[in-house]
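This part shows chain A:
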Amino acid sequence: MALLPLIIWLIEDLLYVIVFPGLVVIMIIVIFLIYLERKIAAKVQMRFGPLWVSKKIGGALQSIADLMRFSFQEFILPNGSDSLAFLMAPGLMFSFALLPLIFIPVGPYYTSLFPSGLTILFSIALITITPIYAIIVGWSSDNKFSFIGSLREAFLLISYEIPLLLSVVAMIIIYKTLDYLPAVAFQEVHSLPGIIINPIAALVFIIVAIRSTGRFPFDITEADSELVMGLFTEYSALFFGIGMATPYIELYIMSLIFSLLFLGGWWPISSHSAGLIGGLFLPGVAVIMKAFIVMAILVFLRSVYPRYRLDQAVRSGWDKIIYLSIIAVLVSIVEAIVI
Partner candidate 1 sequence: MLINDPDIIKESQVKEDEKRGIVEILVHDVQSLKTVAQRLNAIGFDHCVSVTGIDLKGKIAVIWHLSSYSKNELKGKVIQLRIDMELNVQIDTAMPKNFRAPMVSVPSLVNIWESALFHEREAHEMFGIDFQGHPDLRPILLSDDFYGKWPMRKDFTFDKSDIKIE
Partner candidate 2 sequence: MILKLNEGVFNIEDVANLELSGDRQIELQIGPSHPGSGHMRIKVTLDGDIITRVDPDIGFVHRTSEWLSERREFIKAIPIVERIMLPDTVHANLSYILALEKILDIEPPPRAQYLRSLAAEINRITSHLYGIGIFGIFLGSSTVYMWAFGDREPFIDLMEALTGARITNSYIVPGGVRWEMPKGFKEKAESTLQYMEKRLNDYNDIWAKNPVVEARTINVGVISSLDAIKLGIVGPNLRASGVDFDTRKDSPYAAYSQLDFEIPKMENGDSYDRLLIRIEEIKQSMRIIRQILKDIPDGKIIADGIYSQLNPVMKKVYEQNQRAMFPAFFLNMRPPSGESTARVEAGRGEIFFYLNTDGNKYPNRFRWVTPSFRNLPFFTKVAVGHRLADLPTIYGSIDYFPPEADR
């Protein structure tokens, strides 16, 4: 019976893509992250935060209530908008934000799925596609505020692309691979996480992650005191909800990559463990826990920082971060030679 292994293979891999660490986990994580962000901000700001939806569990269902609201709200299509682009762009943005996930392994089990050896390259390449749809979102709205927001997005996209790539390149030089699995194995063998091997690259990566997901202090495209809602000024209903969720998905993916490249991946679980539980589930939990801590730290920044101005962010991108990333690459080269 050659059919049975095929069926098992299909089920396992569907499970992998759809449930873990795929769509279901993302959904739960995004919903909980939004709740957590609001609660963290509320704690720093000496107040309750979301509470009265499900008061007994501290308002934990607030995000789900918001999701329901977005789902059933009336959708308004502005008159002057480019309707096709207006309707398509948020969905495309959302799905392209999700795509990198198929190239991000959360356990050694993953080898059987995509033995490509280029997963780092693919995932980083896919990450940089999302902002292009963000620009389309702003452009199609026929609103000056959205338009300015998309221009800002474009400026920031260009100025932070290179540091992102360079910081990853710095780690690739050390790991001498374009695949996540050997990269994690490298950290496990040397029992050194990437953040200690090359802290500058880690710093650059985290700054770029803040920037590209629009966390404070780089909340420039959505600066509400200037641009109302930035790109999503004209959006409503589910389209708005999708637009709001996209940065959180990006944040999740950036955090996953960060924990794989810099925090030792599924360490302390061995890369040699196999099977659905040992090879996928437990390592996955470890990676997602690490990613979640990174995300929690990044959303905490909201309660500390105001936002930078566009020109300051762009200038620091070309002025400081790019030099930092070049230094990170140099450090990696030196380390690679020495080791």
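How were these picked? Simply put, all candidates are chains of the complex that A comes from, given by their letters.
Annotations for the structure displayed:
The rule we apply is simple: a contact is a pair of C-beta atoms (placed from the backbone, for glycine too) under 8 Å apart; a residue touches a chain by one contact, two chains touch by 3 or more; residues count from 1.
Everything numeric in this text was worked out from a predicted model, so none of it was measured.
Of the numbered candidates 1 or 2, 2 is the chain that chain A touches in this complex. Those residues of chain A that touch candidate 2 in the complex are listed here as 41, 44-47, 144-145, 148, 216-217, 219-220, 223-226, 228, 302-312, 315.
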